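Here the complex is missing one protein chain, while the rest keep their positions.
Chain IDs A, B and C follow the sequence of writing; residue 1 opens each chain.
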Amino acid sequence: MIDLIPRYWYNIVPDLNRPLPPPLDPEDSDFSRIELLNRIIPKEVLRQQFTAERYVKIPDEVIELYSLAGRPTPLMRAKRLEELLDTPAKIYFKYEGATHSGSHKINTAIPQAYFAREEGVERVVTETGAGQWGTAVALSAALMKIKSTIFMVRVSYEQKPGRKTVMKLYGAEVYPSPSEITEYGKNELAKNSANPGSLGIAMSEAIEYVIKNDYRYLIGSVLEVVLLHQSIIGLEAIKQFEFIGEEPEVLIGCVGGGSNFAGFAYPFIGSKIGSRYIAVSSSEIKKFSKGVYEYDFPDSAGLLPMLKMITLGKDYVPPPIYSGGLRYHGLAPTLSLMIKDKIIEWMEFSEKETYSAAKLFANAQGIIPAPESAHAISAAIKIAKEAKEKNEKKIIAFNLSGHGLLDLSYYQKMEAK
Amino acid sequence: MIDLIPRYWYNIVPDLNRPLPPPLDPEDSDFSRIELLNRIIPKEVLRQQFTAERYVKIPDEVIELYSLAGRPTPLMRAKRLEELLDTPAKIYFKYEGATHSGSHKINTAIPQAYFAREEGVERVVTETGAGQWGTAVALSAALMKIKSTIFMVRVSYEQKPGRKTVMKLYGAEVYPSPSEITEYGKNELAKNSANPGSLGIAMSEAIEYVIKNDYRYLIGSVLEVVLLHQSIIGLEAIKQFEFIGEEPEVLIGCVGGGSNFAGFAYPFIGSKIGSRYIAVSSSEIKKFSKGVYEYDFPDSAGLLPMLKMITLGKDYVPPPIYSGGLRYHGLAPTLSLMIKDKIIEWMEFSEKETYSAAKLFANAQGIIPAPESAHAISAAIKIAKEAKEKNEKKIIAFNLSGHGLLDLSYYQKMEAK
Amino acid sequence: MIMKKLLVSYITLGYPNENDYLKFVKDADDLGTDIFELGYPPNFAKYDGPLIRRSYLKVKSMYKNFSELISRTRKITRKKIIVLTYLENIQNNLDEFLGTIKSSGADGVLLPDLLIDFPENYFKYLNRISEKGLDTVIFVSPFVPDKIISDVYKFSSPFLYYGVRPTTGIVTPVNISSLLKRLKNLTDSRVVVGFGLKGLEEIKEALSAGADGIAIGSAYVEAFENNGLSSALDVVKRVRCILDDF
Partner (left out) sequence: MIMKKLLVSYITLGYPNENDYLKFVKDADDLGTDIFELGYPPNFAKYDGPLIRRSYLKVKSMYKNFSELISRTRKITRKKIIVLTYLENIQNNLDEFLGTIKSSGADGVLLPDLLIDFPENYFKYLNRISEKGLDTVIFVSPFVPDKIISDVYKFSSPFLYYGVRPTTGIVTPVNISSLLKRLKNLTDSRVVVGFGLKGLEEIKEALSAGADGIAIGSAYVEAFENNGLSSALDVVKRVRCILDDF
């Protein structure tokens, strides 16, 4: 099975239609954020972030850890969903929830933690909202036998004890953010002691903590290096499709920062497989319908270099939809570029539509999807229904980025609505 | 991948060393409990319960549903656990938590629901304690497009909202037991309106409900037919071991009613692979150290035929350990027989030892085990340590019957201790 | 040469009363019973269903001396007589029991608990029975592993009894032909199938799958309970008919 795991990640940059705008410091900046990256991001991760290699070799130990963590993940056919929809289309999905951390996030957490350990870092640090990313980092650090600290948005920390338990079980230190651990956190608490926290605050605390202690920061999405690592999803899927002798025409994924979509779809785009690629967000977030393509900070604190991307603005306050992973303001630069150039299409679905899709899928296929992933399901269903109307034998494939077993309060809440 | 799923289940009865004592009515009985089975259990399930065939054909649709539900499950090597233990032994595990219901229980829930639907039953009914079995039944019913009702022990119903949400999401009706739905439940509530419930009460309610409405009852463990269906675990594992060119010597599983252990180990015993087979219970339950081998009821209400088995007595009140699945008083008859005849060894571990094993395993392998399954891990660790002392290159394999993602309150509680 | 299919008729000794019992044996003999199996009431007929258990209860309250009943049976039939009882109850005075029934005219015994409850020393018992000049009809079932069947079938005479259901008289779903096919692979004894056979279809199925005979018991007791002697004899007729037609 380990043979199904690719030996190289795929980087789409050399295959784009036009140059990718580079990261920037803002005009009025008195320090270089790109230089700052050197102090917070493991060297090899940073190298990969700015590489022009089309294929980047995956270290053997990372491949072993991928295998340990549940890779290759299955490519499954949603035959019973097809039947329920009475569609002539075939629907396949790549099931990233089958990894031990429960989502695709582990695909980049493992190599980032690996490169950190390789350069002798004793502790890795990150922030987490819903907790999927924090879980992946905590697990990866445990696998590397290094320490981890997770700043978890306080409201999630309090409302999602399950995630916190998982991270602690993996040996992570987990702080509710804002915390007393950093100056940034202390300031926020001084302003408002009941501050519920935000990803922006948590990220700022994590970076401050890294700089002060010479730890390293792991990043969960948006950066090209994350998309690079995630390409394992699509590379595996291509082999799996070859194996069953099918070729997907429509490729679908949900988007927060864009990493699971890109990880799934880019290798297909690069191999010229498929004719439609659909990135799906939430109609409560409106990343596509309201976002603009311009240089913006990936972090609310503005400590990282600006990226040219589709963004709702770094200070955007998302509505409280449950899909925590989609509440991010920006979108990975390569993905933004291809959306802009209409190489990749987009869709948006409401929380209500998404919930129906999730329930339908769970009953048809037995898997309880993460609410984020359910956005991809919604799009797959939409395309399958269109195929029915046009009586087309389309082959649809979507990425099921995570399971929803630690999001049951979402199902409970939506069920009650 | 579907090719790895066996086409036949394996029945150990023809391969035993001596006859299996048949089910009995008690001496003073005025009705035949065996006859009653006809009214509560799907016909084909009952036929399989009493079959002498060594191999029982798996219906094609069941194979498809096994595949849909995540079979074949992976056989993984716990290499990092080996490293942590610094043992010359190799440790493998079969990961049943990779099924969509999260445990091995789905292996029998699917065929039972299938046979029920095949004979036109509109609703299947069962009881559940911890919720693993109820989840498997709810999912299987959803897959068969029939209805399901689950009587869930009231204290779990209230303390484990996650499981309840999952079952409801799959479309099940879930009642806290004792309930007002049955006479049995009403009586219990009349005696004590704050009755926290028990598996015995829930089982009695389920059976009453089935008889009154001509539904069918699905049974989660203990009966030979359940062990038969679970043999899919070991049959797959044998193929997987062949594939990697290894032969396990020690086979380990935890035991509640005995179905996951038997499902894993029996095909190896039948194929004469391995030299030690170890069934593991809890030292709080003391099924082995205190249980006696005699005829007893599998259900506390005494509605089912008596079985000759290792039992703590049908009215045994287990201590409140978290491993709900191990709190059962009896043990499958074939397994009891082989324990009695010392073909199968036993071990018992305390909740504390088990928790340490679970945590060690989670950190080494990334998988959070169900607390029940952690008993098997404890035994594997013990054997691996012995192998180290004797410097033996033993090959150990255990069954990881389920993941612990819906048992996080256990981890939280144990962590706090 | 196709052998005639055996009809083995079970009846509880003295059931439902001495008169009807003896009439039943005599007429069942005439109607084509090949072998009689006579139920000698044990303390607890654990592997029997409620019908036969009820019949035991009844006769226990009616008679003191069941050997006496065997002697009387012997007088009215020349067919083989197999006494069915539980080893559990007679193990402590086995030789005496065997001697008594032997001298009452029995040809053999059938002890349903022999293999199940005495797995370590059933051979010793088989020897002791044959030393007394009695046959043993060995009772096997789907609960008896292949190895045991292969070990014992040679010692069963005049046939091997195959109980296809967990208990007598209770019709649980079974696949008789697959059960029998398996058994026939393990033995070349004559196999008589019993335990809850009901309806002509099941008897035909058993015969088609290679059964050398059929044992009927609960069906007689039920017929007696419902409509008395003539009804029980009707059952004998109908079964014989199927056996002969086969």
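Please note the rule applied: a contact is a pair of C-beta atoms (placed from the backbone, for glycine too) under 8 Å apart; a residue touches a chain by one contact, two chains touch by 3 or more.
Predicted model only: the values in this text are computed from it and were never measured.
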| item | value |
| --- | --- |
| Left-out chain, listing which of the shown chains it touches | A |
| Contact residue for the chain not shown (choose from A:P21, A:P59, A:G171 or A:G302) | A:P21 |
| Selected from A:S32, A:Q159, A:N187 or A:S275 as touching the chain missing from the view | A:S32 |
| In chain A, positions touching the absent partner | 13-25, 27, 29-32, 34-35, 37-38, 43-44, 46-47, 50-54, 305 |
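Convention: only the chains that are shown with their structure count from here on.
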| item | value |
| --- | --- |
| Any chain that touches chain C and chain B | none |
| Centrality ranking, top chain (CA atoms only) | B |
| Distance between the centres, which are taken as Cα means, of chain C and chain B, whole angstrom | 38 |
| Between chain B and chain A, distance of the C-alpha-averaged centres to the nearest whole Å | 36 |
| CA centroid of chain A to CA centroid of chain C, Å | 72 |
| Residues of chain C touching at least two other chains | none |
| Junction residues of chain A, two or more chains touched | none |
